[in-house]
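Here's the structure we're looking at; comments come further down.
And then chain A:
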Amino acid sequence: MEVSSEYAVQMRGITKYFGTFCALDHVDLNVKKGTIHSLLGENGAGKSTLMNVLYGLYQADEGEIYLNGKKADITSPNVAISHGIGMVHQHFMLVDNFTVTQNIILGNETTSHFGVLNMKKARKDVKNLVKKYGLEVDPDAKVEDISVGMQQRVEILKALYRGADLLILDEPTAVLTPQEIDDLIKILHNLIADGKTIIIITHKLKEIKASSSTCTIIRRGKYIDTVNVADCDEEDLASKMVGHAVQLVVQKTPAKPGKTVFEIDNLHVKDERGLPAVNDLSLKVHAGEIVGLAGIDGNGQKELVEAITNLCKTESGTIRINGTEIQNTTPYNTVHHKVATIHEDRQRRGLVMDFSVKENMVLEKYNQEPFCHRGLLNRGEIASYTKDLIKDYDIRPADCVDEPARGLSGGNQQKVIIAREVANEPDLLIAVQPTRGLDVGAIEYVHKTLIRERDHGCAILLVSLELDEIMSVSDTISVLYKGQIAGSFKQGEVDEKTIGLLMAGGKLNG
Partner candidate 1 sequence: MDRTVKILKKPITSTIIAILCGFLVAAIVLAVTGYNPGASFGALFNGILGRPKYISNVIIKATPITLTALSVAFAYKVGLFNIGSEGQYIVGAMTANIVGYLCNFPPVIQIPLVVISGMVAGALWGGIVGFLKAKFGIHEVLTSIMLNWIALYLSNLAVQSSVFHQPNTTAAYPVNPSSYTMLLPNWKTSDAGIAFLSQHKLLKEVLLKTDVNFGFLVAIAAAILVWLLLYRSSRGYELRAVGLNRDAAEFAGISVTKNIVLTMLIAGALSGLAASMAITGTNPHRISILSAFENNGFNGLSVAFIAGSSPIGCIFAGLLFGGLLYGGQSIQANIGAPSEIINIMIGTIVFFVALTKVVPALAVRLEKRGMRNAK
Partner candidate 2 sequence: AGCGGAASSGSSAAAGGAASAASTSGAAGSAKGYKIRMVTDTGGVNDQSFNQSSWEGLQNLKKEASADINYMESKQESDYATNLDKAADDDAKLIWGIGFAMAKAISTAAKANPDINYAIADNGYDASSMPKNVTGVMFRAQEPSFIVGYIAGKTTKTGKVGFVGGINSNIIDQFEYGYKAGVAYAAKELNKKITVNAQYAESFSDSSKGKAIANSMYSSGCDIVFHAAGGVGVGVINAAKDSGKYAIGVDRDQAYLAPNNVLTSALKLVHSAVEDVSKKSMKGEAIGGKTYTYGLTEDAVGIPTEHKLMGDATYNAAMKVESDIKSGKIVPPANKAEYEKFQKTL
């Protein structure tokens, strides 16, 4: 393709090595001005790497970049910023203990004189931006105190504040609630109307359809195709990305619920600030049943899970596993009542990143036979156990038994956790946001696993912010609103609209 000023970005033959690993192999990308262009690919395909090259964080080993038809030598983020490129990173680049305003102005501060910060003006600037693009945030809140959705907005504001014309968004929706996603897409369209160009990375095909005009697909570091989104349906996109046909609809037989495994009665839990977060909540999960807990982030999901796993204390009420009360004991007690949990924060709670995959695989049973004998670890046993799980769960690369978990991609890290938790043969499996950030292939796999375990008689509590996921996987759907169950339905008895209404605090008529 010719170099032309019609394009905001043209990347040609970009090649990038990490050590000896080739992450990008002669990849091209052409983004027309004033459009939303999406980038699609499996976990680890090289999307983030490509964008990091564009933003100057990585230097390509080969290839050229043209901006608005002119060759650009982007050697650092500074250069990128001066070219009007802004990037919202997959892992947020926010300083937690700074305020929103401080984060936004960082590196481009408004000062009165002698470098003294002029926070008054900064705050005003931020407020103006907020108003202009409808990105509602509190400029004085500390980042660690606001929701991820808000943090996402801060990231976008950061880019806009620097006058970005080209905005790169790396998986911006992975952590957003459906409402927030809708809002975000609206915001993106506003930005396009304002003359900006946007590159967006997402695993959610629906979002691509809703937002973008064109889509470039890469697979394992290689350029595959660029398509007109209007001409493709979701299946087309998915199969292009994975290289073979993908089942997007969850296939399952009706549940055959057994006895009650898990029972919560009138539970009250306070959050870190001492405010009520879970409010007189009651819930039951039977063996062989998936209960999906829908709800907007911040309605008590976190505290509920922490209470069940004994990471925090409850105020009152009971939590019973197979009839035994476990509240206000220790995490150990929860684990050993055959509760397995897939935590939403896989790097913080789910894995010891510097342990090998093998060591991570036995995090809850390192001291049980056959992995441990008389206080000594049986490493052979652990290794062969891990190898089996790696095979069963198709964790890649297949020879990662002794590799540190840190070296795995997010998707594969998630698989390690799922494999471990499921292999514990729990009576209750709590899955919190189990598919966050995964590509469609991996999501399909996770969902299949959950259903398989259900069919084996496991009781499953699925906590997710993704309404689609809840609707398609759960047998029973409960809506969490302000720490209470606002309604419970069997699958098929209810539509997405009703659930959405309840999630937003609405009331059902009659």
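Here is the rule we go by: a residue touches a chain if its C-beta (ideal position, glycine included) is under 8 Å from a C-beta of that chain, and two chains touch if they have at least 3 such contacts; residues count from 1.
A word on the picks: all candidates are chains of the complex that A comes from, given by their letters.
Everything quoted here is computed from the prediction, not taken from an experiment.
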| item | value |
| --- | --- |
| Direct contact with chain A in this complex, candidates 1 or 2 | 1 |
| For the chain A and candidate 1 complex, residues of the former touching the latter | 17, 19-20, 309, 311, 330-336, 341, 343, 348-355, 359, 363-364, 366-367, 371-372, 375-377, 379 |
